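The structure follows.
The complex appears here without one of its protein chains, the remainder shown in place.
Entry: chain A
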Amino acid sequence: MTGANSFQVSGYGPERAGWTRLFARDSLARRLDWPILFAALALSLVGSVLVFSATRNRTEINQGDQYYFLVRHILNTGIGFALMIGTVWLGHRTLRTAVPILYGVSVFLILLVLTPLGSTINGAHSWIQLPGGFSLQPSEFVKVTIILGMAMLLAARVDAGDKPYPDHRTVLQALGLAAVPMLIVLLMPDLGSVMVMVVIVLGVLLASGASNRWVFGLLSAGTIGAIAVWKLHILDDYQIARFAAFANPSLDPAGVGYNTNQARIAIGSGGLTGAGLFNGSQTTGQFVPEQQTDFVFTVAGEELGFVGGGLIIVLLGVLLWRACRIARETTELYGTIVAAGIVAWFAFQSFENIGMTLGIMPVTGLPLPFVSYGGSSMFAVWVAVGLLQSIRVQRPMSA
């Protein structure tokens, strides 16, 4: 393995075009993980329908065009899909060499958020407004670069065959690499993203084979840190209020508990098969705020019922199951760590997002991968899918 990319190796050249080539043993098509691709596409398309249902009546945000969000969600999916193809084409190993650049750029971008260029949406100062009405949420990309950067450091000496496990110095370096952007994101403050990053770091460390002491040490440090954050009032009032409302949603049904309450009412009223697409009264009546982004799952719950909500969870399950297999089957630790980091990311973010609409997790501003409306998130998760595909495509086929 020299880092050459399989796109060329498997022979997709114009001079040898043909279906037989495409489906030949060891061809790209045979090596791609189709279930993941299918699940990601299905989630994105379901998402576009749900986003459409949630926004077609919200005249105050859709600029009078009921298809505004639908078109953009499909466009985002298309761009994400292209980014995935690009990632596979480049290959995760090529990207490994580019990690310092990617890391530098993403840290620069989140620093930019802290400057006056950044803007605040829903209490989180985590956006950069771009011309043309677009906005960028760099913390989404940081998740990818943290995974890639840590994997690069942790896997370097193991993949070289020097050591069976990363040593303490390497782990410390990797943690330092993750800590810098996490601290910046915490300053925004974007607590949800920090939570996801903490879980990513944990997943990465677990998969790297780092000593148990590191894993448990980090776990306890996280717990103490959480207590400290709570006690030292580092959190903003709105964040504490969200947690309090999570603990007791009827606390303030008109205020912070409103989201939680309305979300639960929307989902609960769905029943087995839901009210039918575009028929949900909670959705049509716009009782759930942020329904096209963070609370998109409530649309599925209300209008498609247990069947629709369950389908989303199953699709996420398929994606995560396959990603876990990729992590287990690849021969390099680098690929394993990247895949495991992505699994930790997707799993926790999905759990937190759906969990908060179901009232079992506190409300934080996290999108549901593929389903929620939002360009940055969509691009990042599709890049992650590209990385997973690349890891699978480039592993040696078993005999």
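Note that in this section a contact is a pair of C-beta atoms (placed from the backbone, for glycine too) under 8 Å apart; a residue touches a chain by one contact, two chains touch by 3 or more; residues count from 1.
The rule is short, and it goes like this: contacts and distances are computed from a predicted model.
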{"item": "Omitted chain (choose from \"Penicillin-binding protein 2\", \"Phosphonate ABC transporter permease\", \"histidine kinase\" or \"Dihydrolipoyl dehydrogenase\") - UniProt protein name", "value": "\"Penicillin-binding protein 2\""}
{"item": "Residue of A:344, A:363 or A:383 touching the missing chain in the full complex", "value": "A:344"}
{"item": "Residue touching the undisplayed chain, where the options are A:327, A:366 or A:381", "value": "A:327"}
{"item": "Chain A residues touching the omitted chain (full complex)", "value": "57, 161, 164-165, 203, 206-209, 262, 264-272, 281-282, 284-287, 301-302, 305-306, 309-310, 313, 316-317, 320-321, 324, 327-333, 336, 340, 343-344, 347-348, 350-351, 354-355, 358-360, 398"}
